[in-house]
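One structure, as structure tokens, below. Some questions next.
Moving on to chain A:
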Amino acid sequence: MGGDLLTAEALAAGYGPVPVLHNVDLRVPTGTIAAVIGANGAGKTTLLRALSGMLRPTAGRIVFDGRDLRGTPVEQLVRRGVAHVPEGRGVIGELTVAENLRLGALWRRDRAAAASALDEVYQLFEPLARRRRHLGHQLSGGERQMLALGRALVGRPRLLLLDEPSLGLAPRVVAQTMALLRQLCDDTGLTVLLVEQNVRSALAVADQGIVMSLGRVVLAAPAARLRDDAELRHAYLGF
Partner candidate 1 sequence: MSATRASAPPTRRAAVDSTGPGRSLPTLVRHLAVAAGVALLVLMASYQLDSFRNFQLATVAAYLCATAGLTVLTGLCGQLSLGHGALMATGAYTLALVQNAFAERGLTAGGLLVVSLVVAVLATVVVGAVVGVAAARLRGPYLAGLTLAVAVVVPALTVTFDGVFNGEQGLAVPVAPAPAGLGSYFPHERWQLWVATAATLLCLVLLANLVRSRYGRCFRAVRDDEVAAGLAGIHVARTQVIAFVISAGSAGLGGALLAVLAQSVSPGAFGLTLSLFLLMAVVIGGLGRLAGAVWGAFLLVALPDLTHSLTNLFTLSPATAQRLEGNLPLAIFGSTLIAVMIVAPGGVQGLLSRLTRALRARWPAGRS
Partner candidate 2 sequence: MDRFLFLTFDGLSRGAVYAAFALALVLIWRAGRIVNFAQGAMAVAAAYVAYSVTAVTGSYWLGFGAALLAGLLLGAIVDVAVMRLVDHRSPLNPVIVALGLVLLIQAVLGMVYGNEYLPARTPFSRSALAVGGTPVLSPYDLFVFATVGVVGAALVWIFTRTAIGLRMRAAAFAPEVSRLLGVNVGGMLTLGWALASGVGALAAMLIIPTELGLHPHAMDLVFVSAFTAAVLGGLDSPPGAVVGGLGVGLLLSYVSGYAGGDLIPLAVLALLLTVLLLRPGGLFAPVTARRV
């Protein structure tokens, strides 16, 4: 493989007149997990929204797989191979589990491939198969997490943007989710950019840690270094 699947250069974005991101640079090599970490209000979610085009960047470049991603309508993103699981997981509570998953594959022309991807997800997430006909809002937090992740995977993305996958989940479920992401990357070559407040569990599986503070990237380093170098951790992460 090799090469960077996603790069951002001098990215800036904000809400109305309020700038949030300043001059953000990052690169995510193909088949790796990058964890964006930082305190509340550091601009992590805004970064994801700018990357997926939900928020129009005011400056800078986003290159995905060698092509500029800016100007791509949000609707076209899945077709380019980018899946964005938003904060709060975005399970549509009024639709059933099966409908949520079907929605993730609707854009695919190849019905057979879509069907097999659907089967895989049901195998991967056993509880979803049992609750196919239940409505989204009847699921537990962990099940919703599975559903959101599964719905993204049904589209067979090359890049997965995950916003706070651990939010409100039990530590065991968080660990399972992280392990699953690692496994997917190793097995299928999926690339993941995840935003996390749960620094320990994110760094446990990530290849790269990107530390953000007040809308800027203050450090991008191999996750192992951030994990093991106590001094670095103290300086940037406060523990």
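The rule we apply is simple: a residue touches a chain if its C-beta (ideal position, glycine included) is under 8 Å from a C-beta of that chain, and two chains touch if they have at least 3 such contacts; residues count from 1.
Selection criteria: all candidates are chains of the complex that A comes from, given by their letters.
Since this is a predicted model, take the numbers as computed values, not measurements.
Engineer: Pick the candidate touching chain A in this complex: 1 or 2?
Structural biologist: Touching partner of chain A: 2.
Engineer: For a test of understanding, state which residues of chain A touch candidate 2 in their complex under the given definition.
Structural biologist: Checking each residue of chain A against candidate 2 gives 52, 54, 74-79, 83-84, 86, 90, 92-95, 99, 102-104, 106-107, 151, 155.
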